[in-house]
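My questions will all concern the structure given below.
As you look at this complex, bear in mind that one protein chain is not there, while each of the others sits in place.
In this document, chain identifiers A and B correspond to the written order of the chains, with residue numbering beginning at 1 in each.
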Amino acid sequence: MSGYSGSEPLSRTAALDANASGRAAPVSQSHRLRSGGLIDRQSPLQFSFDGKTMTGYAGDTLASALVANGVKLVARSFKYHRPRGIMTAGSEEPSALVEMRTGARREPNTRATTAELYDRLMANSQNRWPSLRRDFMSINSLLAPIFVAGFYYKTFMWPAKFWETVYEPMIRRAAGLGKSAELPDPDHYDKAWAHCDVLVVGGGSAGLSAALAAGRAGARVILCEEDSRVGGRLLSDGGDIDGMHAADWLRRATDELASLPNVRVMTRTALFGVYDGGVYAALERVNDHVAVPGPHQVRQRVWRIVARRSVVTAGAIERPIVFPGNDRPGVMMASAVRTYVNRFAAMPGRRVALFTNNDDGWRTVEAIQRAGGEIAAVVDPRGRAPAKYQAVAGLRDVRVLTGGVSDVKRGVDGVRSIVVTGRNGLTQQIEADCLAVSGGWNPNVGLSCFHRGKPVWRDAIAAFVPGDAPRGMTTAGAANGEFSLGACLRDGHAAGVAAAAECGAAGNAGEAAEACDDIYAISPLWQVKAKGKAFVDFQHDVTASDVTLAQREGFESVEHLKRYTTLGMATDQGKTSNVNGLAIMAEATGRTIPETGTTIYRPPYAPVAIGALAGHHRDENFHAWRLTPSHHWAAELGAVFVDTGLWKRAQWYPKPGEKDWLESVTREVLSVRNSVGFCDVSTLGKVDVLGPDAGTFLDRVYINTFSSLAVGKARYGLMLREDGIVMDDGTTSRLAEDHYFLTTTTAKAGPVMQHLEFCRQVLWPDLDVQLTSATDQWAQFSIAGPKTRDLLQAVIEPSEDLSNEGFPFMGAREVKLRGGIVARLFRISFSGEMAFEMSVPACYGEALARNLMIAGKPFGVTPYGTEALGVMRIEKGHVAGPELNGTTTADDLGLGKMMSKKKDFIGRVMAGREALTAPNRQVVVGVKPVDPVRRLRSGAHVVPKGVIPGPETDQGYVTSVCFSPVLAQWIGLALVERGRGRFGEIVRIHDPLRSEDYEAEICNPVFYDPEGVRQRG
Amino acid sequence: MRIACPFCGERESGEFTYLGDASPKRPNFAVDSVAGPEPAEDAFYDYVYLRDNVAGVMREYWYHGGGCRSWLIAERNTVTHEFGSVTAAPGAGATKLAQAGE
């Protein structure tokens, strides 16, 4: 492959294949140079744009291939639908946004300048109808005076009701840029972590120097580069480094970096975020450059990089000049013209005019002439070529005009001629088919400003450079305002050495490479004031007059300027517009640019696909899930599962022929209450509370006493928050002198564990107690119903005494199961039936379920799910999550008597506050609709009969509901003001959300077996 | 954001849970105080609700729940997010203390 040899003139045979007729007839690669460029001419590629098939080469971007094919018009602008072309050659591109791919992979707003060409690439222009050339919406241009900055705030306001019905749908249809795919994304994405000592951001001359220095010194280095190859401007502008051509130096540097095992070079990887603590985020476009990723390959990957130090060598971005017609297809940044010519061997035009206010722009003259093109004129406010170019032969015949470009005249193919206004005010028209523009260079300060650092203005280069950077970050090279190749190499090297040394790597970093130090002289020229639209923000169609309008209307601060005009708010985030906008506002307000200030920079630096941020965690993998030990067995039985936090719990087990969930759940409840059933309750939190002070510890955590609990007994416990509100409840058993087994609700397992650890480590470090989670260690089943003992006797060793005397209510101990394993048995009842809970080590959970089915077959044993579990506990008036809702006290729940008066415990003092003991508090009661077929709904409000429902008359709400097979009607629990004194009272259930209103009776929450006879049998 | 757990080393912030200001101390009142409930309620009201919101360095409780499950006291600058010292709570591990509290 032939690299660009910087100092060697290209032969004249690399001239263009001129089309004889002079008209723009479609010729394949009409603007491709015959030789040169970093493209692979052995690999031609077919692609299509707006349905037209064209050819390019491997190594092209979509933009360079379009340039090579003579395509100038590629887009329509956002607001005014102005015809637009390719303005840059990099990720800062504001105008050339196309729709890439079709079908499920269709992606709008892709910068043609960064889309790598691949075979059969399909791209389309967007934001136009019916076609790019004849866009109906360009009529907007005629309405331009209405669409100025701030028009959104001033129009569409009257009549008010038109907003939702007329204006909003209309705007929604007209607004936006591009259409995304309407099918699920078929690609996969990844996320990954990386660690290093020194992260170098940007692989141009400064970045390569920094990576070499740090790598040689022995530091762990990651060098990330957004382009598909390292080199930066070296790939387009060449130069002489260490006495050899830039291409050769580049090859050597790349080889050396590849040979260092402690250096990792990541191309196609753009840094987009800088976060606290040395954490950085980058997007790797792993397979954007192929049609479809290979099997098991991801499309993109988000990296989180932890770096002790970072060196930002992200270069600088050339800025436009603001003048009428500066957005026409064919107007291109001067450095981009050089990139297309030198790196991609594609000519943006044959007769190129140059408008520049600085020395760097002049390099374009050389590049065009070497490629066989003509320079129409150079317009430079300074009036003459920079000293170093004056001796160059090709410049002798070049016209140099003092002044500024004041208009661009276009034909159907873009620029036809430019109008130049001299210092004397006289104008002249110059024919040209491309206008290269250079208004100066803006160091890429964004990353260094992500932590609210403000950049600093440097007059010498008329640009901002980084000010305070985030901790651990330094900037080098053009990103730091150093524009000569020699300075970039030195600066990068020094930064790499310093960063490595700060990480303890002080090996021999060698010497910085050497190159000449060009002087960069600039005469600031921000805008040429003349008639016509002069664009500042190309992507959001913000003009110079929008900026001055904002100033006239009082929006002078940069933050107001930004939001009022939307300047800098598009997907390019103002990379080619922010500074120009500031300059115009500065002039309008009589301030300097630094006085005008800058807006706050925020990540991401460039757009990041949501899919990449999600990575593997999407759809069913959105978050981790937890399965109970009997899950697969339940699934086998056809159980319907519900998500309870991260857990999947069997909700009910439908039998064939059952018409709905209500039928299944009702059957399960009746089976339990009439015979026996079992439910997997493994999800409840379980904690081993161990040590000599375990009992004392629990006394301080629970409202009731546990130090007095005998070994082999269980007790229901309630714990409060320090503010007196109930936090959680559970059954805690004492398995040994120094071993308590604490349970929590499913939802609160994590928070309670954290709370217990806080109590142990912070509040009472004098107590000798140890804690560890045992939730996953045990499979736990609730076995309930009048036949429970019969069932258990079938699986438990006959030597175990399960009688009422042998295993009394609230007993807890180990039992041997038939066949050898040991289980724990707890006689507790949530359902109100004769019941036990049995736990076995988790690996035997499924076996236990199967064996209970076998053992229980004679009794018609029924597995039951969370719905039936819920029905039974509501029938018994047992409070659960909906009642422990973060607003209720122990007394509200009817458990006030459990609060010990003899010991201190968390929440004791605050629970006694007046408001929490007031007699009119809402307390747990039962409710049942007067009409027995009426369905009760939770969330419905309780108001007295005969009043208008409202906040003043509201007396509470329904917390839990179920259809009770026992009472054969819907019942529920509710929190009702002074409820305990109102049993029998008829109230109004008011449900405005469901538009329902009916009468219900307040009653004892224990609907079933209020004496508790069944569970104590 | 990275937090340097004194036991585990520097870790990603997602492993930790933030609780709040480590300065307030849980008041200690006898259950049957002759002074009545008011002094205790006042003290607990401050303990539960009142917090200084310092723009600068604060000492905070952090829980390394996604790691070694130790409670930590971290100095953090609430403006710059920089962490200073991070030490373990006095009762982490098996430390034996003469009396309750720090």
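Basically, a contact is a pair of C-beta atoms (placed from the backbone, for glycine too) under 8 Å apart; a residue touches a chain by one contact, two chains touch by 3 or more.
Methods note: contacts and distances are computed from a predicted model.
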Match the chain absent from this complex view to the correct UniProt protein name in "histidine kinase", "Iron complex transport system permease protein", "Heme exporter protein C" or "Sarcosine oxidase gamma subunit".
-> "Sarcosine oxidase gamma subunit"
Just list which of the chains on display the missing one touches.
-> A, B
Which of A:Val536, A:Ala747 or A:Val795 contacts the chain that the document leaves out = A:Val795
Looking at the whole complex, which of A:Asp768, A:Asp954, A:Glu985 or A:Glu1001 touches the chain that is not displayed?
-> A:Asp768
Per the whole complex, from A:His289, A:Arg304, A:Arg382 or A:Arg813 the residue touching the absent chain is A:Arg304
Any idea which of A:Tyr844, A:Tyr864, A:Phe963 or A:Phe1007 touches the chain not displayed?
-> A:Tyr844
Going by the touch rule given at the top, which residues of chain B touch the chain that is not shown?
-> 7-9, 11-12, 14-15, 65-70, 88, 92-97
Logged for chain A, residues touching the omitted partner chain are 190-195, 220, 295-298, 304, 306, 616-617, 621, 623-629, 632, 647, 682, 688, 690-692, 738, 767-768, 770, 772-778, 794-795, 817-821, 841-847, 850-851, 854-855
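Convention: only the chains that are shown with their structure count from here on.
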Expressed in whole Å, how far the mean CA point of chain A lies from that of chain B is 31
If you look only at chain A, which of its residues touch chain B in the complex?
-> 275-279, 306, 471, 722-723, 750, 753-754, 757-758, 760-766, 901-904, 908-910, 912-913
Touching residues (chain side chain B, partner chain A) in the complex | 1-3, 12-13, 17, 19, 26-27, 29, 31, 37, 40-41, 44-45, 47-49, 61, 63, 65, 69-71, 80-83, 89-92, 95, 97-101
